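Single-structure report; data block below.
One protein chain is absent from this view; the other protein chains keep their places.
Order of writing sets the chain letters: A, B and C. Residues in each chain are counted from 1.
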């Protein structure tokens, strides 16, 4: 039998394999930081997912991610009669593939409880097995003891919060004891209440897929929900530091959700503006060098600047990798002024586009 | 802990799941038979595949298949330190999903040996564990004892047949002893030698995916390799009877590979022909009601019929769900005749398109 | 020379022509009316367009329209040194093609003046040449004398209204004298001011392409801007009656713009609703049988009905030809109530989505 297997291993590299190319999503870096694309919430057969851990690495490679964390449930393991029981196995199995694909792999686990406190992910663990405790507080303490970065998952999940997206006293306790560093602002859908909490309580905003089945293939221009992490370098240590320092933006569908300072810098670094003045007409040309989309709508402005006249329903959209122009007419002899608008898909506040002023 | 899990199970149906619609591929039935789309070769985590068995059912549903067989390797199980050991587990696990999705699931296993005799699938098993024997002949005998349908896999695989696609004495022995009923004519690629063997030795032709990773998503109009089975009804018993009676055609890329009688009936049932005569010009209009493609090229014909003048390099292609016309000019006062052509993508002989005559 | 040409004509039908299929856009009819897809503003080489009139008919056929009007400029004819001068020629030339393609062709012309009154189309003319007058009022009078349907084109055009979309005294005069029946609410872009005028002054709303170059090919699911006309039958007479009776809706990008009564009936006729109650949860399933898109967002409602929790930024979108579900939770023992929402892309008022209540 040995001989059979060794032969098999020897020839396996000759098998025709579907080759996937590395995906690429152009999002600008920020000053002093690289922008890393991360997904910190996903499952495998080691909990209630349906793929072997290496698949998560292959998918991340194809989707253009830099880092992932596999976060199998500690308490919910419907396949456990068939599978080995260490909570570290999915991480261990994925390691070789991650190294080969150059995907940063972060050890994680999901503490899976009724509400409150619901489900939470602990990542940057050293040993997931130590979190397998009957009392949830013991699980959180074990995570904290490993210096984990801990975040609350999908607080708006209908199954656990059927009527309102509530913050419970238990979350106050976890937060105060340094056992909750962030929350998912997006998991399948956007939770505006969570956006508010993160701004007010200084919590890190995360957006993840929580994928269980094989990850779908995205059409060109589409992408999975991810957390953009602004890190000092492309290392797991730098991701940890950035998460603790709350330097993240959530990228979901066409939306970027985060603190204004990061949204603004992403907006500015993605775009190049040129203006040309002829008489009282200024032609503004903007080039988008990124894969992001920006949808602009006029806000209150000096009545002597005429621009974006009809953007109240249909925004002025700057598509990825494109160049567009618009004109600003200057009345009453003024020589310039403020072009005010919101970028309606950059959410600096819950459900609210980011305000911006272009001086011309 | 019980409570946690039961709560979880209770709410799981509320989880947002990526809903896949049932795929649909229009291929006509034959007289007295339904055309079933089948894939009899695939792997899961229970051998060297990377998905949980239910994923194979979901993929089959999405891809429009009627029946599948999961055929995990008996002798090659690189994940066996993590996973349960019965060779029946992948079948058992997939059963509920198959029932729910209305996919016929056939119990199978792959007898995985060096060449000769190489790899073979045994399907319609009752207990896969009984095939786990040191001597390959014992494995085949156990399969035969369960009345399995047995076929040789990928005889042209470079890893096992690096120079030529050879038929070995061992295959003669298996065939003569009723332990080889069919062969894969397509597995990743088409093997013309196997096509010849099947025709000469009266073996069933099969085409399967042998998929290990998550099945790719196909672009519109594309499909996975499959075996078309012409069965008396849509039941597993009828599939068994049809396989034993060699009523199959392999559907691979734009090619249909099989015995002429089935290819011809598929061709005729997929197309509707109309002719209109004006003077000495007959306009032939053909409507393709199927998702199959047909590529026609003129062959030797009566010089007094002028048609398909320039099809030697570029065929006259009848695309799926489309209507096309061409003209036939009748010279020297003839009133009709034979429009001879080959359908170059319907292979009734190795590497050879099927001949056809349209009388007008 | 005669012989050459007659030969040529004889064989022309044998020329390989790019065959375009008739386009199809599914939009429901209204009670007592058929919904006709119309574009009443387009140009050819007979003014400043760049295609021969038959091209406009072919494009309309491909795009699934029922009726068009070619509206070449009366006063602006940059190609007139090369071309025949009757303003009726583009109509005359297109007639045979329109008959062949079963596209209703309406004789039109564009009265092309400085602002005020800017550009206007007169359609349902009997002789366009009679409108070629130095004084614009004479042109309008000539159109009126032919019982034309007359509408003001692109009132928000920056070239003529650089600062604001203004209604001038001249328009009041035209309106009062029965020489302005409608206005373009959309021409390239949506003009909310015009939407207001149409509602207040009881003018017909139109949306047209004003296409000059060859019409672009639309990607699947996309369409040209058009005027939906709710007519008693599919005849030009019925279109005239419907336009005069203001039974139109403008279909632009994903927007439908018009009077609430028509928008509401389109919405209701496009969708099928089903509800299923289990305990205090009502599952609402909606099937969209049309090619229209509907984007729903929750509005103020009884706090005891929990639904559409997170639709303030991302709407609940019902895509064309699709089925979707959502749940409504009933609190405090209520048995039903009003599910209130706006359909944000159905504009019954300027820049404002249509309100709707679903009773459950």
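To be clear about the criterion, a residue touches a chain if its C-beta (ideal position, glycine included) is under 8 Å from a C-beta of that chain, and two chains touch if they have at least 3 such contacts.
Predicted, not measured: the structure shown is a model, and the values here were computed from it.
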- Contact set of the excluded chain (shown chains only): B, C
- Per the definition of touch given earlier, which of C:41, C:87 or C:113 contacts the omitted chain? C:113
- Item | Hidden partner chain, touching residue among B:70, B:94, B:292 or B:347 | B:347
- Residues of chain C in contact with the chain not shown: 1, 3-5, 7-8, 11-12, 14-18, 45, 49-52, 54-55, 58, 75-76, 79, 81-84, 89, 93, 112-114, 134, 158-160, 188-189, 213-214, 216-217
- Touching the hidden chain in the full complex, which residues of chain B are there? Just list them. 156, 158, 162-165, 189-192, 253, 255, 306, 309-310, 312-314, 327, 329, 331, 347, 351
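Just so we're on the same page, only the chains that are shown with their structure count from here on.
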- Query: Using CA atom means as chain centres, which chain is nearest the centre of all the protein shown?
  - Reply: A
- Message: If more than half of the interface residue numbers appear on both sides, call it same; otherwise different. Which is it for chain A and chain C?
- Response: same
- CA centre of chain B versus CA centre of chain C: separation in Å? 49
- Item | Where chain A and chain C are represented by their mean Cα positions, the distance between them in whole Å | 41
- Query: Listing for chain A: what residues touch at least two other chains?
  - Reply: 158, 189
